[in-house]
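Contents: one structure, followed by commentary.
Some chains have been omitted; the remaining ones sit where they do in the full complex.
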Amino acid sequence: MNYFVIVDVTLREGIADPEGATIERALPALGFSGVHDVKAGKSFRMNIEADSQGAALEKATSLAERLLSNPVIEDARARLGEVHAQ
Amino acid sequence: MKRVGVVVFPGSNCEYDARFAMETLGVAAELVWHTRTDLSSFDGIILPGGFAHGDYLRPGALARFSPVMKAVAEFARDGGAVLGICNGFQVLTEAGLLPGALQKNVGLKFLCQETTLIVTSNASVLTSGAALDQELIIPINHFSGAYVCDDETYARVNDSGQIVLRYRENPNGSRGDIAGLANERGNVVGLMPHPERAMSTLLGSADGRVLLESFVASYVAA
Amino acid sequence: MVPSPPQSLHRALGLSDDEFEEITSVLGREPNHLELALFGVMWSEHCSYKSSRIHLRRLPTTGPHVLVGPGENAGVIDAGDGIAVAIRIESHNHPSAIEPYQGAATGVGGILRDIFTMGARPLAVMDPLFFGELSDARQRWLVEGVVSGISGYGNSVGVPTIGGELTFDDCYRANPLVNVLCVGALPKERLVLGIASGVGNLAVLLGSRTGRDGIGGVSVLASAGFSGEDGAASLDEAKRPSVQVGDPYEEKRLIEACLELLDAGLVVGIQDLGGAGLICGTSETAARGGVGMDVDVSAVPQREPGMVPYEIMTSESQERMVAIITPENLEAVRALCAKWEIRASVVGRVVEPTLQPNGDLVGMLRVRNGFDGEVLAEVPAKALADEAPLYDRPRQYPAWLDDLREDDPGDEPIGSANDDLLEMLVDPAWVYRQYDSQLFLNTVVGPGRDAALLRLAGPGLPNSSRGIAISTDSNPRWCALNPRTGTALTVFEGIANLACVGASAKAVVNCLNFGNPEHPEVMWQLSEAIDGMAEACDQFHLPVIGGNVSLYNESGGADIDPTPVIGLLGVIDHLVTPPPGWNWNDDDTLVLVGARRAAGDRDYPLGGSRWATRRGRRGGEITGVELDAFTATIALVTGEVAAICAGETSDVTAVHDVSGGGLASALAEMTAVAGVGASVKELDSHAELFSEFPGRFVVATSDVDAFAGRARAAGVPLFELGVVTGNRLIIGSMIDLSVAEIAERRRGALEDALAAAL
């Protein structure tokens, strides 16, 4: 079976996020008020061949931890996506 | 040091410059393709600057899985001198051969400019020949050069003299103004600035020689 | 064969009724959909230069050191010591207006391919950029995007960006210009041309898979629908040209793989795929070789499902090359490509030219589905590549120009010269700090000075102590008033910039950015600009070895000001010491070298100057240079600086030519860089501060008597300006500013304007 999996990578707490901060600083000038704590992250979408949802997620989690994120600065989580990617 | 290996990942681009700098110092340098697994013929290894594997995902993230990296780790474990310049520094942190990580510059811009570095420790193959507090003018050339690590790691590298070079004026938000960092033994060093670009006054500065001459002498102060 | 299209299809493809007739007569029958679509892209303005070609012929293109002139992917000169230098300039204006990051990035990618196609390793990029005023938020977005696109691609692919231009003017508000120039070098004997030869040889597609990128990007693909059962059928749905995304990592590997293929002697000919993609690459190589070629569309690796032949043949997917190789070398080529993780697919075969009924042998380009499969299109390669109709479009002197020329800004009230000067200073460092300008250890003078200066060295090149200098220049303010003189002056300014780093000009490339060629005024501007360039180049025996024409830079019916960008390549014979630069020293004497006053009626014309334009005064006359004085001045300055570069001691400590912003700006720029002020005597007038005309240099010397003696001997006029001293720049009673204020204003100008909001 083919499962569509999304891996979300976010910066760990306490690690500076200049990108998020820059966006947040720019918002008032663009007319957006009341937006706070902007954090920039990455995501990876993929199709994974596996026998079960669980196996697909497991593979994705291992991939997320070994490759898609750097544990020194990032957290990674894998989840099943709703739509099947092309 | 007689023979230096300059590792070439697909996407590296400072390999010729590193080789040229070594040759300027009278040391033979050979380009080493990233699939090679035997480094026994070398006295020192340089991971040059560039964009290994396009820097896709994160700088160094894919490069650390290149076959050569296992050999580099062994080479380092056996006490061999390993120098990571710019992208090479990023690869060394991703590979766990140096602590911490390198993040995007705080200004979110690529920076190519001259910087003044201060030698803050000479307990490394890169800085053993430099004087403490010596100032060196050496250019930086990177997008992700802000060093980050947790407090504990910082205290450790700070106390043990592993921070070998600091910026006089921090250009990129690097923690503790760190420009160059060594492992505990001092035989593995990474730095974001490019000493190989500062080898002659024709190109602006010759201050990089002090560092690369140390590397070539490969003497680690106890 | 696929059926013939309805008559109106050709218009949807941007072909005129006459062009359709021409195609029918070339083929001796009506074209089918696919054939028509192929003609549509190949005969587009962008690919065929059909409006500009008859004028471009007037440019001088030859010289004893020219190895390759216009018409190939890049021009090449012999730089001496067994080294050839390739240079080329291109525009990527329209893509950058839609997606500034990718537009600029793919512009860099494209120009690099033009260079390594010749067998040269790309060594440096320059990026002349033109935007609207930064008070407009969209312009700030464009600047950020374009600069980070060039930075993102150029740095990653590993080619330093060593200079460029930065112009802000309202005429570019809707139509920014992004030009990119690339220089490369090669051992002379490695020179290759994009020629297919040898019947039975294979065309191998190297690099990225083909997607629906930029389909119809170059042709004026109108929105009228396609129908029918053939390749063009599904075009409707896909006709929104999809934006090309650059992959510098792929390109880097492609560069290394191609240079290794050439070094190993594994290719017969090679050609990059740029505008019009595969059809362009295959028809051009076949046409140059006088052979035919069969192309198998089904063999092209595709990134997206369901692509039809038309899309495959015209896609502008980036990072692709086509190499012509002998079948015996196929395995070696594959192995080398595998090492660099480069895809290599045999997509074509060189075939015998076909005997036509009239007895001619004609190389036919055949698009097939499988090498032995159905023939989907069959057209003479030459007809596609070389035989687009040429137009002598109507030209007309603009009705408004006389009034504009009469509106001389000399009567503009003068305000505070201090304020005027401060407002004019812009340090482009915010831009070029984002570019790796040092890779390959060649950059002796990087961005931020008059011209870039490189050691002539690189991996695989013979040893040499020579250097090459490059500058890009443009002055649309001048060219709007007088495109002929304005373009000539732009060439002269480039020569002056090279002189500042001791280099003698050897060759010219140009990028002609103009408005809509269907406007007779625009065609007049274009024709005049070409004449001006030709005259100036003739006067200096400079060959024009390449160029690019970008037309239709208009929006809402308004054309941009004529913007010819002149790229100059110079050589210096012996480079062991950096040129003096702008760093003058305390107590130096400052002299103005060259004719102090302009050649025309006015001593210090302000027409087209930055000072006047900033006040909304865009009129006035511009005047040419007095050739003898200019030539002597250039020779003196070049010689003085070249001697320093060769290692001789000299009393000359700083050199800068007077250009945009006039004498006051030149002095202020030197002040800012040196961090030391100057005291300059009273000048003739306020206009002398800001008047712009080439041929003048500010020189600082530690021994003015000695320098004056040499100038006198060379017949070069010289005017003593004052001395370097203190921490203020003082010019008579008109300018009095602190060094710190000048430096700070200049440094922050761009950053502050961009920081207005994101």
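Per-chain numbering from 1; labels A, B and C assigned in written order.
Throughout what follows, a residue touches a chain if its C-beta (ideal position, glycine included) is under 8 Å from a C-beta of that chain, and two chains touch if they have at least 3 such contacts.
Computed from a predicted model, the values in this text were never measured in an experiment.
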| item | value |
| --- | --- |
| Assembly formula (labels as shown, counts from the whole structure file) | A x2, B x1, C x1 |
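Definition applied: only the chains that are shown with their structure count from here on.
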| item | value |
| --- | --- |
| Inter-centroid spacing, chain B versus chain A (mean Cα positions, whole Å) | 30 |
| Whole-Å gap separating chain A and chain C, where each centre is the average of the chain's CA atoms | 40 |
| Whole-Å gap separating chain B and chain C, where each centre is the average of the chain's CA atoms | 36 |
| Footprint of chain B on chain C - complex, ascending | 148, 151-152, 155-158, 247-250, 252-253, 256, 339-341, 432-441, 443-444, 455, 458-459, 575-578 |
| Residue ranges of chain B touching chain A (in the complex, touch as defined) | 57-58, 61-62, 65, 93-94, 100-101, 103-108, 146, 148-150, 173 |
| Contacting residues of chain A [partner chain B, same complex] | 14-16, 18-19, 22, 67-68, 70, 72-73 |
